[in-house]
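Left out: one protein chain. Kept in place: all the others.
Which chain is which? They are A, B and C, in the order written, and residues in each are numbered from 1.
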Amino acid sequence: MTDLFIPVILGTARPGRRSASVAAHVVDSIKQRGVRTDLIDVADFDLTATHGPSVDLGGYRAVMSEADGLVIVAPEYNHGYPGELKLLLDSEYEAYARKPVGIVGVSVGRLGGARMVEQLQLVATALRMVPVAPTLLVPDVEHALDPQGRFTDPYLGEVAEAMLGEVEWYAEALRTARAKGS
Amino acid sequence: MTDLFIPVILGTARPGRRSASVAAHVVDSIKQRGVRTDLIDVADFDLTATHGPSVDLGGYRAVMSEADGLVIVAPEYNHGYPGELKLLLDSEYEAYARKPVGIVGVSVGRLGGARMVEQLQLVATALRMVPVAPTLLVPDVEHALDPQGRFTDPYLGEVAEAMLGEVEWYAEALRTARAKGS
Amino acid sequence: MTDLFIPVILGTARPGRRSASVAAHVVDSIKQRGVRTDLIDVADFDLTATHGPSVDLGGYRAVMSEADGLVIVAPEYNHGYPGELKLLLDSEYEAYARKPVGIVGVSVGRLGGARMVEQLQLVATALRMVPVAPTLLVPDVEHALDPQGRFTDPYLGEVAEAMLGEVEWYAEALRTARAKGS
Partner (left out) sequence: MTDLFIPVILGTARPGRRSASVAAHVVDSIKQRGVRTDLIDVADFDLTATHGPSVDLGGYRAVMSEADGLVIVAPEYNHGYPGELKLLLDSEYEAYARKPVGIVGVSVGRLGGARMVEQLQLVATALRMVPVAPTLLVPDVEHALDPQGRFTDPYLGEVAEAMLGEVEWYAEALRTARAKGS
């Protein structure tokens, strides 16, 4: 249908991370929409200090350069984003420009990472990405998915589709405009 | 050249507001780029309480609906945005979607409203606008403009043009995509 | 018991504001803890433009100067604070310093104003107040209070008490230290 490429970053490497199942679900959802995707796991990178955009961490730059848009799935720690996610994001700069990002917040509590999402939106804007609305907030992550890996709360499924639709809309619009040059 | 319409909101009604001269300069800059614009002054609206998007405040909705993008010029008060600006922004919702916004921060101090800009970007994202990078930060506003109304610091002039270029790029890209539907 | 004075600001003047009932409940809760309080309603002030800390708006400065701490109850509009609340807060500066503030977010949706609370905490810090944890987030405000004006969700009642306890702790600690001078 479309030949967009929209990878998903799993933004936590913490042992026992529950965001992994949400990220897997988002990857599946993107595939079912006929869009190419891939899971980028922060745990696969050697992240002990920020390097800035001068070092290519294990192919991350190549994937970001090819991407037409991005989804980030991450938990909230103390109202902010996980450090390992920021280390990964800060390792690149040019490849993000004029591409949309859908942000998925995850928490064991009631809010689904709403505060983290706000901070991450500002980082995304600084990286010249377009943070789309709606964002997807997944509270009570331990009970968020059924055994088939779908959201137990249908509302979350609706928001997820709306978010992915918006990411695709921007991915298409901005890719077309980037191709025209200027 | 282009038939874009990019109005400028002056986001303070405080007596003695110095942001007015910066807003006037931005209006001129947009005109010189061959783009249609208009100054929307928060002081022209009756803003005593938030009304939500159910009331059309003196033609504001019509202007926002027609706009292809937006520039907001506002000072920073206590790290946040002026209340009157928020009252005006909150009076509308639908008309903002999928349109870019360039944010211009103004201060008498050294930072040019950098903290206010961050908060306003989050409001813009919630309103489904695209806050573009770079933003323009105007410190020491009392000495920012020469008698001809141009920035005394050439760097600010360069950033202003870069910001306006980015607003136009998004305005064009997103208008084209909106016209295609979906 | 204690002679602390902790007024409550109702931070919205929007017609039909549902935060009013939450603010009333907070006022009652403070009284039942044996602490003196008062309701400060933004709707009682003439707020059409920010004035800065040079104008005393109808006794607001006097109340803030006497206060040992503060609670703010406000809804979230487009992820930010109501404009009228910001207008009121910006009308004063000196009187806030080294005093705690408990923030209560209100929404008709699921999050109870969590994003607004973050932005307001930054304004509070700029005003040299101490934003305490926990904050109280009241989602689904239409069903938040029972006919007796108590939270239908006991968890919210517990958080409210924890927040008020923390405001009182800081109010006492900082008043004592301010009295010592330096």
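We take it that a contact is a pair of C-beta atoms (placed from the backbone, for glycine too) under 8 Å apart; a residue touches a chain by one contact, two chains touch by 3 or more.
Please read all numbers here as calculations on a predicted model, not as lab measurements.
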Residue in contact with the excluded chain [from A:13, A:27, A:40 or A:70]: A:13
Sole contact to the chain not displayed, among A:47, A:103, A:117 or A:132: A:47
Option from A:7, A:69 or A:82 whose C-beta touches the chain left out: A:82
Where the missing chain touches chain B, by residue: 79, 110-111, 114-115, 118, 137, 139
Missing-chain contacts mapped onto chain A: 12-15, 42-43, 46-52, 77-90, 93, 115, 119, 122-123, 125-127
Residues of chain C in contact with the chain not shown: 98, 118, 121-122, 125-126, 128, 130-131, 133, 169, 172-174, 176-177, 182
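We adopt the following convention: only the chains that are shown with their structure count from here on.
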Distance between chain centroids, defined by C-alpha means - chain B, chain C (Å): 30
Whole-Å separation of chain centres (CA-atom averages), chain A against chain C: 35
Rounded Å distance between chain A and chain B, as computed from the means of their C-alpha atoms: 29
Multi-chain contact sites of chain B, meaning residues that touch two or more partners: 122, 125-126
